[in-house]
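Take a look at the structure set out below.
One chain of protein is taken out of this complex; the other chains stay put.
Let's turn to chain A:
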């Protein structure tokens, strides 16, 4: 018996290693390229022979990257905040209140989650041009909120459904006002759900490429993924590979940190709806 469990452990361990390697190789390759000197960039080795931080220095000296980074952070944070607030309001209503049109709302947000985003690119391009919000922060924040809302509503209502709302009644019974009961009892219970949703929404906004490349035209609102695809290096004779890799690593770091610290929460956020509903 003991022998079989050791064997099983080994077998699972081997599978684990395969998964980890498969998941990490492309990431490590980008990191490795970003740390290589121009001379060794093409040697095809996974561990750089000559290490350098020059590529990172380069990208932070260019306006292009810094500006795009500021845009990305600003746009993603604002969109996340608004989407989570609006999503929380709707999710609270869906999980707690009884009102006609509830199913319709859930159905509509489901439809939006499946919506082909490219179908919106032409009309949004024209509408935003007319409204004068093309190539501005709001021009990107609006579509981000829209596509983040279904995600926020679904994950949050799954979280809200798990909250024992009787606690609220009990608090009121003990003399707390509605507001106090909510603030002291329910809000702390809901906080982890809100936080998880915020991370998922942020990852979504951070990731977007299609809207960012279609609805921006200058550095005014261009986000990092788009700036990355336009990177040409300091001069036209310079090979931008190292700089692109350094920039790529920079925008991957926040995601890796989120994943490392909040792995459990992200998994539960993504799967809770399916299990608990």
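The rule is short, and it goes like this: contacts are C-beta pairs under 8 Å (C-beta built on N, C-alpha and C of every residue); 3 or more make two chains touch, one makes a residue touch a chain; residues count from 1.
Note that contacts and distances are computed from a predicted model.
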Exercise. What protein name does the UniProt record of the undisplayed chain give, "Sugar ABC transporter permease", "Cyclic nucleotide-binding protein", "Nitric oxide reductase NorQ protein" or "Cytochrome c"?
Worked result: "Sugar ABC transporter permease"
Seminar exercise, completed: Of A:93, A:163, A:176 or A:189, the residue touching the omitted chain is A:93
Exercise. Which residue among A:108, A:173 or A:187 touches the omitted chain?
Worked result: A:108
Problem set entry | Where the unshown chain meets chain A, residue by residue | 5, 8-9, 12-13, 15-16, 19-20, 22-24, 26-27, 29-30, 33, 41-42, 44, 46, 86-87, 89-90, 92-94, 97-103, 105-106, 108-110, 112-127, 142-143, 145-151, 153-155, 158, 200-201, 203-204, 206-210, 213-214, 224-225, 228-229, 241, 244-245, 248, 251-252, 255-256, 258-260, 263-264, 266-267, 269-277
